[in-house]
Structures are given as structure tokens and as C-alpha cells.
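Apart from one protein chain that is not included, each protein chain of the complex appears where it belongs.
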Amino acid sequence: MLKPNIETFIGCDAQYKDANIVLYGAPFDSTTSYRPGARFGPAAMRHESYAIETYSPYLDIDLTDYCIFDSGDMELSFGKSEDALADIEQRCDVILNDGKLPVLLGGEHLVTLGAVRSVYKKYPNVSILHFDAHADLRDDYLNCRLSHACVMRRCHELVGDGRIHQFCIRSGDREEFKFASEHTNMHRFGLEGFGDTVKRLYDDKTPVYLTVDLDCLDPSCFAGTGTAEAGGISVTELLNAIYAIGGLNIVGADLVELAPVLDLSGNSTTTACKILRELLLALEKETGIKKENVI
Amino acid sequence: MLKPNIETFIGCDAQYKDANIVLYGAPFDSTTSYRPGARFGPAAMRHESYAIETYSPYLDIDLTDYCIFDSGDMELSFGKSEDALADIEQRCDVILNDGKLPVLLGGEHLVTLGAVRSVYKKYPNVSILHFDAHADLRDDYLNCRLSHACVMRRCHELVGDGRIHQFCIRSGDREEFKFASEHTNMHRFGLEGFGDTVKRLYDDKTPVYLTVDLDCLDPSCFAGTGTAEAGGISVTELLNAIYAIGGLNIVGADLVELAPVLDLSGNSTTTACKILRELLLALEKETGIKKENVI
Amino acid sequence: MLKPNIETFIGCDAQYKDANIVLYGAPFDSTTSYRPGARFGPAAMRHESYAIETYSPYLDIDLTDYCIFDSGDMELSFGKSEDALADIEQRCDVILNDGKLPVLLGGEHLVTLGAVRSVYKKYPNVSILHFDAHADLRDDYLNCRLSHACVMRRCHELVGDGRIHQFCIRSGDREEFKFASEHTNMHRFGLEGFGDTVKRLYDDKTPVYLTVDLDCLDPSCFAGTGTAEAGGISVTELLNAIYAIGGLNIVGADLVELAPVLDLSGNSTTTACKILRELLLALEKETGIKKENVI
Amino acid sequence: MLKPNIETFIGCDAQYKDANIVLYGAPFDSTTSYRPGARFGPAAMRHESYAIETYSPYLDIDLTDYCIFDSGDMELSFGKSEDALADIEQRCDVILNDGKLPVLLGGEHLVTLGAVRSVYKKYPNVSILHFDAHADLRDDYLNCRLSHACVMRRCHELVGDGRIHQFCIRSGDREEFKFASEHTNMHRFGLEGFGDTVKRLYDDKTPVYLTVDLDCLDPSCFAGTGTAEAGGISVTELLNAIYAIGGLNIVGADLVELAPVLDLSGNSTTTACKILRELLLALEKETGIKKENVI
Amino acid sequence: MLKPNIETFIGCDAQYKDANIVLYGAPFDSTTSYRPGARFGPAAMRHESYAIETYSPYLDIDLTDYCIFDSGDMELSFGKSEDALADIEQRCDVILNDGKLPVLLGGEHLVTLGAVRSVYKKYPNVSILHFDAHADLRDDYLNCRLSHACVMRRCHELVGDGRIHQFCIRSGDREEFKFASEHTNMHRFGLEGFGDTVKRLYDDKTPVYLTVDLDCLDPSCFAGTGTAEAGGISVTELLNAIYAIGGLNIVGADLVELAPVLDLSGNSTTTACKILRELLLALEKETGIKKENVI
Partner (left out) sequence: MLKPNIETFIGCDAQYKDANIVLYGAPFDSTTSYRPGARFGPAAMRHESYAIETYSPYLDIDLTDYCIFDSGDMELSFGKSEDALADIEQRCDVILNDGKLPVLLGGEHLVTLGAVRSVYKKYPNVSILHFDAHADLRDDYLNCRLSHACVMRRCHELVGDGRIHQFCIRSGDREEFKFASEHTNMHRFGLEGFGDTVKRLYDDKTPVYLTVDLDCLDPSCFAGTGTAEAGGISVTELLNAIYAIGGLNIVGADLVELAPVLDLSGNSTTTACKILRELLLALEKETGIKKENVI
């Protein structure tokens, strides 16, 4: 008897009950102000992930060593951002309540707010590790407070001063940089100070939410994003940063702003797939239970 | 002394006070559920319009014979559809109140609702002439009632039964076709019955709002739209329909759903420009005052 | 508990046991001599099918009225055509043996041979209804006999003279046209004689295998195929032909040669989806059992 | 011993001395005012011609039946239009003086002037058969008299009134249409009157230069040209027109304005190849000597 | 009353009389020998500039702090290079005579010659700072002396030996490199020696014309240019070079060879916008008068 066509990110085909990491996709980009397309990001990563291997020669472990579940894309309402955020929050609640680690695939950066709202309920002292080209600290954008350009400002309203650690930021208006100097731990342009930040979070055993806007990368290595900004970091630098956080108390994570159609070579999508594989493996490496011990 | 760089649709460089037709652009596509990009439609038409001539060999008149003003694109909020619609309505109010004919360039089809709300205030007995591949008659779409997929349903709530004349419709769910059979004057697939409809509107001197979703065209001649649907009409058929409405009492019009980036050849944009030129000339031909008699 | 991510062609989410039509994908294009890419055809149709409706206003029925099962893509070996054909034949055997109708999504046209081998075992008197721009009647192509350019010649070796009915053929070498004049029922350029052929097949109750190479369509309405050839039929003509075969004794069918990446607008993929929907509904309309009577 | 890599249009590999038709390419588009790229037309046709067959099922003859020589692309100076035209004229002189029929592949339409100057020297009573979307009758364009937009005006200065027969014209400024009404035999929009014109040219045994601007075609079937204009003819209509001229006294011909990169599907290039094959065969059919009788 | 649609580079909306920097666009690429498209560069930068911010976190100043005027694109004749150069020279004369700093947006590199001719009249001792992948020192190119490949040779005829300082040069023929070794101050491959050159120009208070061919950048970070050449510098290196020249006596500048359509991701255009913003701010930082002191 023929089986139905289950499609997951490569190597993430565990059963939900066995999984300790759960992927969920938020195909939403309604507030994107420049070039939309991030809505297609999570599906593209799933479809194109068979172009990469499950094995990482960097970490010498394999996605198939662990139990990861891919719950697919949610069906989100375009045109009603608050509804979409509520759906994301609810999905994240379920995953957290089942004692699993939620990893969100965007979608535009606003989707992070849904996940952070959920995580914050469970971990009110959560800190946010934020990789991005943009400060995302506007109070409103064209009169709208639920915009990708405001997402870190909204997160700040939840977690408060000194809880948001921003890296690679190289674009914003003057007000955002002023706000950052008073309220967040912003590192301009690159990764300077990253080691210190990680060490502090490690020492404090702080619960950490990791949000990676893929436009933190330089456009040369990641063309497929709506507001690419020259002067970013390389994939190798980002991977090294990801390896460094393996020991932290990560309670949630996301990878956002892949807009596949903007890079017709398809390489941005496969690069995002590689980054996700390494992120999943870095998260599993420290605390994950090998599949052989689960099933 | 050097002059500032004024950019208009070709041949539409009259002063506002002299103009009898006013163009306004609504670069909005937040509720687009499939492939976005219509937000770039009106700017692309303006930029690429210099690829066509101002003269029409079909009508033997020239855009430069008349006074048309291009007011550029509005700055609309992404993520707050109701706000965007209010801005469109207000711009249309201004144009109507100054006794001029408003011609809206979209953007996704939802923008039509802003214009129809404005026109309806001035002309409560307005009829709508609607060219589209899609019925756009859903009551809500993914729980959202302000969606491009619902725009004609919202218009129906304003103008009532028998006032919406739909042509070229070849996609929708079963409910929409059922709704149409009871509440609108829908013509499936093509232009059958168009002549009769026009004759009736002419005889009754009904005020008419014309809304042209460019996906009424077959994808072979118009690839650059978010939800192209095989089986549409040709450009020549659309132009002939436009020439036919020249004698009607048109009180507002729009051209929507050009998504330039989806047709990398650029031909959809130049085709939209040609259609707009012919539409403007068809509107001017009957009632427009020649520039020589204005200035 | 979150569910796994099942991905099917839109509206084809029945259980296998209830289904009377079964889709299966053959992502193979190793012998494509010009522009490859058809391997991505079936996955693209599945992914992009949510851009169309499940309801057909042409037939006034809906995919969700019936039980259709999508078994996804097979994993086929590139570089070993005979192995790939054996896999396809085996999958088709299973479906036929379970009393269901197999509908194959290619892939290049060679994949048809796997299905025809299977069907021929069960129905030795099968006829083939063949829509294509190319005769595909070469004995070998660059010394290779298992090539997309030879597929109908290989089928002829199975089914024999007068059993292959070819339409829309407008390309081939002189030998192929000579072969056709002696061994097949070839109709050049378009659909002339189609009604007669259908009538004969209907009257004889002949078991019919339907193979649609999408390059039978004109490149203007279907750019996304590896060897598009000017002078083809329109989508409407193809749909009407498909509606006409609804009453035949169809025992297997395929839709091949969509190469999604060759049409960056995406419209070829959505057009292929629409054609597949109409084909499935045309097949169901006559003999399909409504879902309400099955489950 | 290995042989050098000779590249010709498919089936045009005769020796120069045996050939009765000679192809020559003019990769020039310096005066293109909108979207350049026609410079790559002739090379693309040569490279991609292996995607079509040498055999025509329409005419039932084969390019390999005849002796055609492809002399490749000239090296033309960008930035000096007069020099480029002189080079084209000289190449055409050589071919004509050797008693062969020159067929020019553009490039932008200005290149036609070089060939017409050459042909006019040998046939002062030459008529021009002109397929185009544009009148090309401006006296100057942005102060430049050697522009693609002026090429027929320059030709008119050579051949005089009533000698230029224009078809499919649907764009130009008012002055051009006025000029045409007084000086050329212009047919707007399509092919109305084509049969009569051909009959007259046939009866008078007039030497005819044929110039085909491929933008006479509708953009739906030919996207790859710099100034595509909706409302054109189909490929089948153009082919039928080409077949009709087979009996005329053709003394030179060209095919211009393919800009391959503007149609990323590649279909415009293969369509141009098919049109060239049919044109060459139509020219050979009447008067060509079969290869078997030559070598 | 509605206002006309003025389109400028972002933040460059001062009045001409108040401005101390004036932008002017030269949409010309007629002598481009390989892939054209630079004609669309200045318009694309203007259109897409709203994708970047007006504020620079690198320099901590904002375009809106200063008075910059954007005079739009000139209408240049294709096919007559000398005329186009004369138009550019005249526009530059006007700006210089009004005591303002001209910043030219290309177009191909030949446009620089028009500006240098103008600047040279006012500053006969001007030096040229030249960033480029190509030497541009041919005496003629395919018999044409007014070609992008000859522009620095033509400039050398004006300013003489030792006045042209070339950086990042990694392509040319043997003669050009020989010429450079005798007549210009050429630095191969990268920026070695840049600091020394800047220091000397600073100490001598030499009037400097800055010409940036964007293909000095590596293709990885700037794909959108007609003759990209591997081995170039990064955006960060170019920005640092630009910051270094802030203190020089810059009397004119240009940014050339963006060909937007060659980078379908759009990132080359936004990168060019960022480089222009930083260049304008670097020029303003030292000597510009803040808007608050002007108006």
C-alpha cells in the first residue's frame, strides 16, 4: 500500500512524541515594506534541503543521529498581523508545554514577536540574542506598530532594558541608534564583543531566545532577502557564532527573512538550509539525546 | 537654473488645476495571498511609460492633446489595510470634489474598495464594471474580510444586487459562483454579453466605476501578475472593450494587479502602459477638452 | 499533538484505500538532450497547486468531491534509465493491481515508457492517445534507444501499428514523419481529426492510455518546457480535448515535460496545475464515485 | 588529427563557393533607445539552432538538401554607426557580387540600412517588404538621423515613394503615420492587404528586399525583443506570409531585433531559429539547387 | 491641491539654489562593447534609494542634514557619442559656474569624459582619482576613440602625465599596462599605495576629480555591471577609501557602470545607493553647510 507524501526538512523525520526539537514555519510577510517574498522561505528550505547532506563535517554529527520533528507551515492570515502573531504564539506554546525546543522558520522578522511572547510567558527573564543588519527598533513604521521594522522595539517592551543583544547592525534611522544606546546591548557592523556577551549569558545560565535575521550576512553570500545591506558578515562567521552558543540555555530560536525568489541561483536557500542544519546540530550536540537512546 | 525631476506617466504632465483626469497610485499588496509584487505596479508603469508613444494609431489622438495630471504614489501603511483604504478614499474624495475624474493605479485589487467607497458617497447609484479572472466574492479569506479575494463582496455590500457586472471570471470557489448567480451580473470565461451590458448602462446613463484587474488577460499576453489564470482574453479584446465604454458615464476607474517583477521581460509593464494610454484616451475622446482650449 | 507535514496536489488528500485515482511523480530527465529541468516538474506542481482552486467552473465539480491519492515522487536513479523505468513500471503495477487509475507526473517523456509497459501487461490491446509537439519516433538518439526522442517508437514496439494516435506534432526529422505515415495515426500541427479518433475509440471501447507532453501547447501559453516549439495549440483547445475524452475507457494517463525553472513567471506551473485539475475531474466525472459515497 | 570548431546555423555548413544563400550577422545595437541586447541575436540563433530540426514538416524539405553558408558575425564598431553600416554594406556587396543571396541577421533594425544601400546599388528599382510593430519613419530621433527609429525613412530617401510596403505597424508618433500616408504603402496593425501586395510584386517581377523586425510578432509569442508591442501577429501568421513570398524575386533579406536575454525562457531564440529555417527553405524551394546537384 | 510627483535620490530634495552638491544622471551606454544596461543605472538608483536609510551609522550624519539637489537624468542621444558628451559637459559647466559640486551618475564610463572636460576648464591642474577593474587606456577600441575602453586615455590627453591615479586595475591589454607604467600612477589589483596617494593630494591641495567605476568591486558584492572582473575589492574597502578622501579638494565626482538588470536580486542597485549616500556624506562632512544654517 502506497504511503502519503510527508515532506520535512531533511533528516527531521522523527515522530513528534520522540522529538526534542520541533520546527514550525510561519509563511508571512505582509508588513514587508520593500521587497516581499519571505513568505516562501520555510517551504523553500524544506523543498530544497535534499540538496544538502544530513552529516556535518564541521561538527562530525548527523541530523539522523537525533530526533527532530518538522510540523510544516502554519496557515496564517494575510492582512491581519495580530491574528498571525496569535497563531504563532499558540503553536510555540504547544511545543514549549510539551517540553520541546521550538525552532521557527520565517517569514519576515515580525513573526519573531509571536514566538518571543510565548517564550516570555514561560521564561520571564529571557534574553534575546539578535543577529540582523537592521536595528528593528522603530516605535512605529508608517503609523504601524506591528511591522518588521519595529519587532525588536516590541520585544523590548516585553523583556526590558539590557536584555536584547544585537549584532551586525548597520542600518536604521538616527532615533533607533539613539534608542539602542540607551536600552539595548547593540554591536554595530559585526561581531565585536560577541565572545563576551556569550560568556556572560553562559555564566548567568540566562534563558536565551536566538533570532537570526539572515540579512545579517553580507549580500555577496546571501542575496535572497528583502532588504540586503552591504557590509555584513560571512557564512563562516555566522556558523562560528552559532557553534559558540551551543552551550547556552537556548529556550527558543528562529531563522527569518529568506526570500527565495530574490536569489534565482537558489544558493541563498541552500545556504539557509546549511545554516539551519548546523544550528540544529549545535543545539543537539550539547543536550540532545541520540536517537538510538530514544526509540 | 536646473529644475527638479518630475516623473509622471508619459504625456500626463498637465498642472492639477487644468486637468480633467487625475492619476493616483496605490502601492499596496499586503493581503496578496500568493505571489506579491503588485505594490511596484504604479511606479513601474510611470518609469517604463517612456517606452511607448503618446500617440494612439487606434484612436488617432495623442495624450499630449489633453490635460492629465499624475499625482504619483501615496505612502500607504503595510500591515494596516483599513488605514491604507482610508488614505485611498481620501485621495479619491479630493479629486472628485475638484470635479475631476480619478484613475487609480494598483496595487492589489483590495485598493479598489477605497475608491469605490469614495465614488459611492457621491454617486449612490453607481454600477461597477469588473474585468477579472477571479470572482473576488469571498466573504472572508483565511478569516480576513479585507482581502483582495473579498473586494467585490465588500463592494456588493455598498452598491447592492445587480450593480456589479463581472466579465472574464474563470476562477473561484463554488460558493462564490453561487453568490454571483444570485447577486451579481457575472459572465464566465470571456466577454459574452458585454455589448448588451454596455448598451444598458449607456441607455440608463448610469454612473459607472470601471475596475480592470489585469489578470482578466490570458497569461500568454500578461505574465506579470500574482495569480495569472489560463484561459483569459487577449489584449486586443480588452482594448476593444475599453473603446466601447468611451460613451458611458464613467465616474472613476482603476487598473490593478500588475506585478512587474513576475515578468522579467518587462512586457507586462509596457502592455499595462499601452492599456492605460488607450483607457485615458478613450475617456478623453468623448468628453475631454483639448489642451489648446484649456491653457 | 502536532501532525506531520503531508504535501499533496491540492484536493488530493484521500487515503490510498479509498482512492480511485492515484498520482505518482517521476522526477527524471537524464536523457533530455537540450534544456533539462523536467525532473522538478511533479514537485513544483504539488507545491504550487495551492495557487489554484479545487473547484472547476468549467465542469462545476470540485476535487474535494472525489477521492484522489497523491503518492508523491519516486526516488529514481539518475544515470541508469533502465532502472528508473523499472521503478516506474513497478509503481504503476501496484496501482493497477489495486484497481485504481494511475496518473503519472513527469519528468521527461521517457518516463511514459515505464507506465505503458505496465499498462500493456494488463491491457494488451491498449491504444495510446498522444499530445506532443514532437513525433518522438526516432529509433535511437545519439546511439541511445532509451531517450525521450524515442519513447513513442519504443511504445510502438509494444502496441504495434495503428495503435498510437498522435496530435499537434510539428517537429521531427524526415524519417520520423515517414515512419508515422506507415505505422501510427499522426495528425500534424493541431487537433484536426481528433473528434473522429475519439469517436472510434469510444465506439470500440478500446482501453486508452493518455500521454500529454505539455509542449503540445504553444510556447506563448507554456514557456516552461525544455523544447518548446512555436505553432502549438492553446490551453483552451487542450482543455476541450481533455473534456472530450471523459467518456473513453482511460486505463492510465500522464502529464509530462513541465520544466518549472524555464518559466520564471511561474505561470507554466500553475497552468499545468489547472490542466491536471481538469484532467482529474474529467476522469472522475464519468465514472468517479463521490466522496460522500465512499467514506 | 582533431578539427577546428566551426559553428554555423544548423544545416548551413556548405562551402562558400557552393552556396546560393549566405548568412551574415551584424551584432550591433548602439542606437537602441530603450532596452538593448539585440547585439547578441545572431550569435544566440547560431548557438541555439541545434534545438530545432533541419527538416520542415510544413514544407517537407530539409536545410541539408541545399547549400547555405554561414559567414558568422562581423566585428562592428560600437559608437560609430556610420562605420558599422559601411562594414555591413561591404559584406553585402561581396555576397551580391558573387551571385549569392545575402540574408542578414541583426542586431537592431538600423543594420538594414547597410544592406539596403548595397542592394539598391545593384537593383535601383528594389521594393522593400517590411514587417514591424513600429513605423521607423522618424526623420531624426533625439537629433540623430542614423537610429533604428529612422531606418525606413533613410531607406525611403533611397528607394522613393511607393516602394516601401509596411505591415503590422501599430506604433509611432503622429508625424510618422502622416508621412506613411503620403509616401509608403503602410498597413496598420496586421496583414490586411498582404495578398494584394504580394500579387503586385509578383506580377511586376520587382526585385524585393525583405526586412522582418521580429517585433511584428505579438509579445505573447516573442518576448525577446527590445520594444515589444502588444497587438501583433502570431508565428503562424508570419510563417504563412513567408511562405507566400517564396515566388517573389527576393534579392536580399534580413531578420532583426531578437534580444535573447530579454526572454529568459530561451523560447524567443528558438522561435527566431524556426522562422529563419522556414525563411531559408521558402527561399530555396522555388529557385534553390539541391545539394546533390551542386557538389 | 495635489502636488506633482518629484522623484529624487533619497534625502536629496533641497532646492537648487540652496544646494552645495548637485546630482545629474547620464543614462548612456552606446559604446558598451559587451553587456549593455548601464543606461538604466541612475534612474534605478533614484527609484530604489527608498530601500536605504538617509542616516549613516558609519559617519553618524544624515542626508537630510544637508542641502543636496538631484537634477534628474539628461536626455542624451544614442548613436552620437560626441553630442552626448557635449550635453554632459554643459550640464557640469552650469553646476560648477553656480559654485556647486557636480556628482555625475552613469551610464557607462565614457560619460566621465564630459565631466572631466568641464572640470578641466575650471581647474587645469586637476588630478583624477580612478577606481576601476579596467585600465581604460586604449587609444582606440575597434577603431573608435570615444569608447568606454578609451576614456582614461582621452582624459590623459587633457590632464597629462602623472595626473591620473588608478586603483584596483586588473584587466587590460599589454599595451595599456605599458602605457600606464609610463604615463599614469597605476596600482594593480587593489588599494596598495592608496594612503600615500591621498596624502600627497592632500598636502598639495590639488583639485581632484573622483571617478568610481563600480566594477572596481568584486563581482561577489557587485554583480550588476557589464564587465565584472573577479579579484576586486569589497564594499567595505571601497567605503573606507571614500571616507579617506573626505578631506581632499574634490571638485567633481562620478559613480558609473551600474547595470541594474544584470543583478536580478536588486542588490547591486541598493549597494550602489549605499555607496552614493556615503560618498555624499563624506563630501558634506568636511565642508558642507548644515541645512539648518542654509534655509
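As written, the chains take the letters A, B, C, D and E, and residue 1 is the first residue of each chain.
As a working rule, a contact is a pair of C-beta atoms (placed from the backbone, for glycine too) under 8 Å apart; a residue touches a chain by one contact, two chains touch by 3 or more.
Quantities reported herein were computed from a predicted structural model and do not represent experimental measurements.
Asks: From the touch rule at the top of the page, work out which displayed chains the omitted chain touches.
Replies: A, C, D, E
Asks: Specify the residue from the set A:Thr206, A:Asn249 or A:Thr270 that touches the hidden chain.
Replies: Checking each option in A:Thr206, A:Asn249 or A:Thr270, the one touching the absent chain turns out to be A:Thr270.
Asks: Among the options E:Gly11, E:Gly25, E:Gly72 or E:Gly172, which residue touches the chain absent from this view?
Replies: Of the listed residues, the one touching the omitted chain is E:Gly172.
Asks: Of the residues E:Glu108, E:Glu229 or E:Glu278, I need the one that contacts the missing chain.
Replies: From the options E:Glu108, E:Glu229 or E:Glu278, the contact with the absent chain belongs to E:Glu229.
Asks: Contacts of chain A with the missing chain: which residues?
Replies: That gives, for chain A, the contact residues 50-55, 57-58, 62, 218, 220-221, 235-236, 239, 264-267, 270-271, 274-275.
Asks: Name, in rising order, the residues on chain D that touch the hidden chain in the full complex.
Replies: Those residues of chain D that touch the unshown chain are 1-8, 16-17, 22, 24, 43, 46-47, 69-73, 91, 94-95, 98, 264.
Asks: May I ask you to list the residues on chain C that touch the chain which is not drawn?
Replies: 29-33, 36-37, 39, 75-81, 83, 110, 142-144, 146-147
Convention: only the chains that are shown with their structure count from here on.
Asks: Could you put a whole-Å number on the gap between the CA centroids of chain B and chain C?
Replies: Using C-alpha averages as centres, the distance is 39 Å.
Asks: Show the residues in chain A shared as contacts by 2 or more other chains, in ascending order.
Replies: 264
Asks: Among all the chains shown, which pairs meet the touch rule set out at the top?
Replies: The set of touching chain pairs is A-B, A-C, A-E, B-C, B-D, B-E, C-D, D-E.
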